[in-house]
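Written below as structure tokens is the structure these notes are about.
With one protein chain withheld, the remaining protein chains of the complex are depicted in position.
In order of appearance the chains are A, B and C, and numbering begins at 1 in each one.
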Amino acid sequence: MEIVFSDVPWGVILILLPLAGGMACFLWPAISKLLGLVTVSAIAVSVVALFFQVRDAGVYRHTIGGWGAPLGIDLYADGLSLLMLAITALVGLVVSIYSTSYFAEPLSSRYWPLWLLLLAALNALFLSADIFNLYVTLELMGLAAVALTALSGGGDALSGAMRYLLATLLGSLAFLFGVALLYHGFGSVDIAILGQRVEAIPIVWAALGLMGAGLVLKSALFPFHFWLPPAHASAPAPVSAVLSALVVKASFYILLRLYLDIFGPLGIEGVESLFGLLGCAAVVWGSVQALRQTRLKLLIAYSTVAQLGYLFMAFPLSIISGPAVWSAVVYLAISHAMAKSAMFLAAGNLLCFGGHDRIADMDRVVQRLPVTAGAFALAGVSIIGLPPSGGFIGKWLLLESALTQENWYIVIVLILGSLLAAAYIFKVLGYCFTKAASPHEPRTVPVRMEWAAMLLACGAILLGFMAPVVLPTMNIGDPFIIGAVLP
Amino acid sequence: MGLIDYLSTILLIAGGIFFLAGTVGLLRFPDVYTRLHALTKADNVGLGLVVAGLVVQAESWAAAGKLVLIWLLVLLAGASISYLIGSGALQRGIRLWKK
Amino acid sequence: MEEMTLLQEIFDGLLGLGLLWLAWRSLACTDMFKAIVLFIAFGLLMALAWLRLEAPDVALAEAAIGAGVTGALLLSALAGLTSTGASRHEVEQPEGVEKQTGTLHRLPILLLMLTAALLGYAVLSLPSHDPGLSAEVAENLASSGVSNPVTAVLLNFRGYDTMLEMAVLLMALLGVWSLACVESQRDSSADPILDMLTRLLVPLLILVAAYLLWVGAHAPGGAFQAGSVLGAAGVLLILAGWRLPSRLTGWPLRLVVLSGPAAFVAIALITILIGGRLLEYPTEHAGTLILIIETMATLSIGVTLAALFLGSSPEHEEKQ
Partner (left out) sequence: MNMVFLYALVGVGLFCLGLHALIMHAHLLRKILAFNIMGGGVFLVLVALAKRTEEVAPDPVPHAMVITGIVVAVSATALALKLMLKVSEETGNAELPDERRE
């Protein structure tokens, strides 16, 4: 098998497949469901193939057009990219299965091409080693995400999508400005070459400011999270799941890459501490806001704001602990991707079941939708960070390095965040058992939708046992060594 | 500077004067119809003179032809568009200016 | 020669000030119609600036897309906005509010001025020689299949970016079509003069598009410029009340929209299958392959831009 497949450029296929699939869905709307499912399954298979390829042959590099950087564009996949691609394929597959039941015509035939193009953008983004190319993928991802948010219409969704669009466009432009400055300062847009050439000169600080601000806005770090709750809470459920699980992570991924390979080696303690502070603020603020919400989807959206805070907390810790912290953060990110998409899918089931998502008016959900309630509870376990779950491993690793560094404010925020998360999860679960004051006609929820949510929630729990597999994979190609310039 | 240079200088300056006059008219005339008049005069004649000034300098017949083509296109577009603006203004009931 | 440089400096200075002034007025005046017209003028001055910076390809793209198509989109959106009853004018903040936040009001401006100063300082600190990729491009130009360096970068060296960019354009159209349509307010009774202008200009525009496409291989021009000229022809046709015959609005239209990205993906697949790398054209066929991609891309850009202007899927429009 290895002989047959080792020459196939799986990375390229990961980009071309969803592009072609999206176009095919656009051309033949009647069979878009089928085409979509086939494409998404093929992506999952390709990711597995890419995994074996990278495991056996080391990091994946593809010089597009045969030119090679700096003239051409390179694709690059190390353990970090691979993990992000894998989580995208997995969440994408389950969400796709969910969507086959969730969307009815005419929404369905509009949904599939947009969704497949979003997948193409995500895959291209995780594979890119070129900052201008990253800008193009960011724009493709942003426009796709906005169009999906506005898909079902309605005042809230449209205003949410509009605000999201303005925020994401502003973020992309700031990023592009940074790209322009770096290109003119160092004559390349390839991350590896830039990593070799950067020096501490004013142009780099300006680029850092612009790109950092743009990406922070796109990954909704407090206080730039204002666009996230309205967009994520009003989008259709599968879209919310993908936005929270993958799209915000993608801009964080770029920020992490730029930090590790370009800006980190220059020594930017100020920026690292700032990110740490804002991350802590995000955890506290997001959790408190989540606790105060009366609508389930808004609660989950604010929980995303809080969970994103954890990712940024790692910047100050990484100065001393280095790669260990980044492993923790990526672990947390993929666990959150699973758990949060499970939660949004479960919320979608409840919305479909009761016609509303007011937490207080949920009507004996545990008895009537046991699988959905179970999925929500399991996902909650990972969000809170209780063992055994992926969220627990990520948080535990973070806590460990905060403790060894005696960084008490991060320790306190980590514990406080978990307590608050427990509070808002149990608030929802509490209402699942009670009878609503005004009972309503329940509608049936397709079995497929219930089990899709359950599948992702189980995945988040399973991640708690997968550390021996996931952690070594993540470190293929040493992505977390600061300034370890790609060959 | 040869004779041709002097000729094109004169033509270009004359074109510039028409543009200037047209701009002043656009800013100072009282209503949309008279402003349109000023604008189209400046565009048509001013651009014609500028094009003529450049044509005498052109390196080849093809280049001269392209320049003249530009002028013809602007004439066509300018005339139709000012007609459209004028008729649009009439339809909206904007009155003609009377002293 | 010295007067010439002085004149050029004065021209550059005036152009720069003009750009800033137009941008400021366009963003500050309360009447939206005026703001859009000023923005279109801004786009045209930008085209002049591109020429001064020796970027004729960008100038063509800016004049056709930046000022032309964007302007048309903005004006048609404004018309749609007025018909939904939203105000054409921006409501000024009541005075009391402004006074209350008087000191806070200044803070953003101060911060922005600080940002501008820092960015300006960073830009000025760049060395006055260019570490860019001119040399690499010139070195490989011979094997790229075209002799216009910008086209070589767009379709060969960084052709992958362009492939994704076609996907972005397709994405925009999908997004616009997926938002259910506002009933179109345009009156279909075209003015006879507009009709005549359209009949005259559309064939000419198609000719110009073909010329720009062909010339792009060795001189300024190319698929994007040609496509936007084609798009302008489409906008003109739509304004004149012409609509695509209903038998063509289904998959034939979709097929044309897809032709650009599809040609790209197809050629990408072929290059992979023949054992090369993604979009690695065999040197002897590079010129032909680029021409095929560009032709398809021109068609699809033109039709997509016109469809974006129309704003709703023609299929959808008919069902109403």
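In this text, a contact is a pair of C-beta atoms (placed from the backbone, for glycine too) under 8 Å apart; a residue touches a chain by one contact, two chains touch by 3 or more.
Everything numeric in this text was worked out from a predicted model, so none of it was measured.
> Given the contact rule set out at the top, which of the displayed chains would the hidden chain touch in the full complex?
A, C
> Among C:175, C:261 or C:302, which one touches the chain that has been omitted from the display?
C:175
> Tell me which residue among C:53, C:142, C:248 or C:270 touches the hidden chain in the full complex.
Checking each option in C:53, C:142, C:248 or C:270, the one touching the absent chain turns out to be C:53.
> Which residue from A:154, A:430 or A:472 sits in contact with the chain not drawn here?
Reading the full complex, the residue touching the unseen chain is A:154.
> Which residue, A:8, A:107 or A:173, contacts the hidden chain when the whole complex is considered?
Going through A:8, A:107 or A:173 one by one, A:173 is the residue touching the chain not shown.
> By the contact definition given up top, give the residues of chain A that touch the hidden chain.
132, 136, 139, 143, 146-147, 150, 153-155, 158-159, 161-163, 165-166, 169-170, 173, 176-177, 180-181, 183-184, 226, 289, 292
> Of the residues in chain C, which ones touch the absent chain?
Counting only chain C, the missing chain is touched by 8-9, 12-13, 16, 19-20, 23-24, 26-28, 32, 35-36, 39, 42-43, 46, 49-50, 52-55, 57-58, 61-62, 65-66, 69-70, 73-74, 77-78, 80-81, 84-87, 90-91, 108-109, 112-113, 115-116, 119-120, 123-124, 126-130, 132-134, 137, 149-150, 152-154, 157-158, 161-162, 165, 168-169, 171-173, 175-176, 179-180, 182, 222, 224, 301, 305, 308, 311.
One rule holds for everything that comes next: only the chains that are shown with their structure count from here on.
> Starting from the mean Cα coordinates of chain A and chain C, work out the distance between those two points in Å.
31
> How many angstrom lie between the centres of chain A and chain B, each centre taken as the mean Cα position?
Result: the chain centres lie 57 Å from each other.
> Rounded to a whole Å, what is the gap between the Cα centroids of chain B and chain C?
That pair's centroid distance is 27 Å.
> Quick one: which bits of chain C touch chain B in the complex? Just the residue numbers, please.
Listed in rising order, the residues of chain C that touch chain B are 191, 193-194, 196-197, 200-201, 204.
> Name, in rising order, each residue of chain B that touches chain C in their complex.
Residues of chain B touching chain C: 73, 76-77, 80, 83-84, 87.
> Sort out for me which residues of chain C touch chain A in the complex.
118-119, 121-123, 125-126, 130-133, 136-137, 140, 156-161, 163-165, 167-168, 170-172, 174-175, 177-180, 251, 254-255, 257-258, 261-262, 265, 268-269, 272, 276-281
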